[in-house]
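As you look at this complex, bear in mind that one protein chain is not there, while each of the others sits in place.
Naming follows writing order (A and B), and every chain is counted from residue 1.
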Amino acid sequence: MDLTLDGVTNGAIFAAVGLALVLIWRATRILNFAQGAMAMISTYLAATVVEHHGSYWLAVAVALASGALIGAVVERLVVRPVERRPPLNAVIVTLGLLVVLEAVAGLVWGGGLRSFPAYFSQVGLRFGHRRVAFSDFDAYVLVAIIVVLGVLVVLFRFTDTGLRMRASAFEPEVARLLGVRVGRTLTLGWLLAAAVGALAGVLVAPRIFLSPNYMDAVFVYGFTSAVIGGLDSPPGAVVGGLVTGLALSYVGGYVGSSLEDLGALVILIAVLMVRPQGLFAPRAERRV
Amino acid sequence: MPEAVSSAERTARRPRAPVTRPAWLRLPEQPMARHLVLGVLASAALFAVSMAVGSYNDYQLAQIGINAVAIAGLSVLVGTNGQISLGQGAFVMVGAYGAGLVLVHTKLPVALALVVAVAASGAFGVVIGVPASRLRGPYLAGMTLALAIGLPAVTIKYRGVFNGEEGLSINPLVPPGGVDPQRWLSWVVLASVVALLVLVANVLRSRFGRAFRAVRDDEVAAALVGISVARTQVLAFAVSSACAGLAGGLLGLATGIVNPGGFSIVLSISLLAGMVVGGTGSIVGAWWGAALLVYVPQWSSTIANHLGLQSGQSSNVALLFYGAVLVVVMLVAPSGIQGGLQRALAALSRRPAAASGSGRGAGVVAARQPVGATQVSSGLPEDELPGGSG
Partner (left out) sequence: MRQSVRRRRRPALRALGTVCVVGLMAAACSSSSSSSASVPSAGANETAGVTATSILLGTTTPQTGPAAPGYSEIAPATKAYFDYVNAKGGVYGRKITYKIDNDMYDPSQTATLTRQLVLQDRIFADVGPLGTPTFLAVKDFLNTERVPAIFVESGCNCWSDPKLPYTFGWQPPYTDEGKILGKYVATKFSGEKVGYLYQDDEFGLDGVKGLDAEIPGSSVVGRQTYTATPQALAAGLGSQISALKQAGAQVVVLYTIPAATALALLAAAQIGYSPQWVVSSVGSDPPTLTGLLASFSQGKAGAALLDGLITNAYLPLLTDTANPWVAGFKKILAQYDPGAPWDGNTEYGLALGYTFVQALQAAGKNLTRSGLVKALEEHGSSFQGPGLVPTTYSATVHYGFQGSEVVQEESGGQVLNVVNPPEVTTLTGPITPFAQATSPQPPAGFGS
């Protein structure tokens, strides 16, 4: 039971990162390897705010705002030139960016581990005489992720902006002809994605401590979640996140922690064998 | 009107007979022979270089060779066959442990251990290639990423066989009398790498190579022509992982230890970066990328040290340079170094006098590059990726 709850709360974080990746994928068809590092910078900024001001909510706001800003700047300056190029170039550019951002964080804030406040109690809730591995903070994380997911679904499905974003991603030339400001829409996509990523960074930091590399592993699991769920589907990313989190938890609990990574791999392969484009992708026939 | 054309113009317009080189200076037409000759020439050049430089540079040469074969293998998979893989490091690891187990537990010679490394990794490539052939684009990337991260865990779980984090200790190569150990290492590495790359170049020129490219360019058309897409992709994985296996075996010899710490995701990402920056789809590009992976960190460290910072800061500054180099090269030379060179050379020889092909001759053909590399491509064609666009 504790394992399940542990898995769900971890899974929510992975889902958030996965959501960010899905957003960027839908907006620009690029795999953003620097997603975790961008979130890390935002979270460091938030931590600085906490140190000087002490207000958690102000720090979260700073994280989201700085995340959005970083996302927009990165898209305009670094990613725009490679958007029309083969996708591998964008992968390398974002990898280079990842290295640069982690080095900058190391220079500015040092390589040591830091704690980050959780605001809500991280002590498990009481049910009768038992304490479960689920705390106020975990509930807050889940609620936050679900709210973000809801907002994104509404945005993509029911608003004009969402429609424009989808059009810009799939058929930029046609969209341009129809009057969509493609460039701006792509920037908006990155901006949103980076903000979601920053939120994930802030939510996971209290659990695993802040350091320049702390988002690396979370990014990997977020990527796994996005892939499992289907890179075009925000709800897929959330489901993928839950699957990944639960899988890690069960493998770690029943088989042993050394096989956790291998367990995630096996789950990933299993899912992709059945649905090669992820759980929630539209089935595209490739047979001739 | 014909009479109005001057004799000079007539001369200029007359198709010129090609100025050919004497037969002994031409490379043979037949692919295997051509590759062999090039391989021998390259080996001679590398040998000369290794004799001219000092001990530590010989070690760096060995490292370049190891990186080059791993990157070349990745290039076959990604550039020639169009399958993106973030997990080359996992195949390197399989080769390293394969050779390591042979060297630790048996008295077999080193050459045989390297063969085992290549075979083991190639076989593992087939195992991975089968499920991978069903995936495309980012989904394949995700699977290979998970492989790169998850596979080292096996060495920890099965501590009895693989000796966990401490890993397998490999006895260093024993050089013949009087030869510096690092120099001997560089010879062993470069000889085996060139040999394998000659074979790979042959494969790329064969019908298998054509099948790789056909599947990359248009799967449906390839299938219609009778090429088995899945089988081709599995074969590409096998070739790629065999190259990685050699790299792993040699890495164990060079480092003296085979433990999971040396095969983290950083290795896979570095190989991918080296491939793209050097020039995807090109064996020569693989050498550029390999050299970059060895020298850029060193240059970054030297620059950072000259800034006189404290050690922690200088390490971060070095990393900053390294990441910046990746980004800048991608923005400035999107087809990598090799592609940039090709364009530069093509631009230089696009002058009118040279346009008719004089000065060089027919019959001289290159082989250490897959034919498709002249298409300046450094990645998947844009329409390759699925994800709902179809």
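Here, a residue touches a chain if its C-beta (ideal position, glycine included) is under 8 Å from a C-beta of that chain, and two chains touch if they have at least 3 such contacts.
Since the structure is predicted, the reported quantities are computational estimates derived from the model, not experimental observations.
Note on the undisplayed chain: of the listed residues B:Ile149, B:Ala223 or B:Leu272, the one touching it is B:Ile149. Interface note: of B:Leu36, B:Val53, B:Val229 or B:Ala324, the residue touching the hidden chain in the full complex is B:Val53. Considering the complete assembly, chain A touches the hidden chain via residues 2-3, 6, 10, 102-103, 106, 111-119, 121-124, 131-133, 135, 204, 206-209, 211-214, 216-218, 220-221, 248-249, 252-253, 256-258, 260-261. Touch with the hidden chain on the side of chain B covers residues 27, 38, 41-42, 45-46, 48-49, 51-57, 59-61, 63-64, 149, 152-153, 156, 164-167, 169, 171-172, 175, 178-183, 251, 254-257, 259-262, 264, 266-267, 283-284, 287-288, 291, 295, 298-299, 301-302, 310-312, 315-316, 318-319, 341-342, 345, 349, 357, 360, 362-369, 371, 373-374.
In this text, only the chains that are shown with their structure count from here on.
With centres taken as mean Cα positions, chain B sits 32 Å from chain A.
Within the complex formed with chain A, the chain B residues making contact are 78, 84, 131, 134-139, 141-143, 145-147, 149-154, 156-157, 219-220, 223-224, 265, 269, 272-273, 276-277, 280, 312-313, 315-320, 322-327, 330-331, 334, 377-382, 384-390.
Touching chain B in their complex are the following residues of chain A: 25, 29, 31, 78, 81-82, 84-89, 91-93, 95-104, 106-107, 110-111, 170, 220, 223-224, 226-228, 231-232, 256, 258-266, 268-269, 272-273, 276-278, 281-282, 284, 286, 288.
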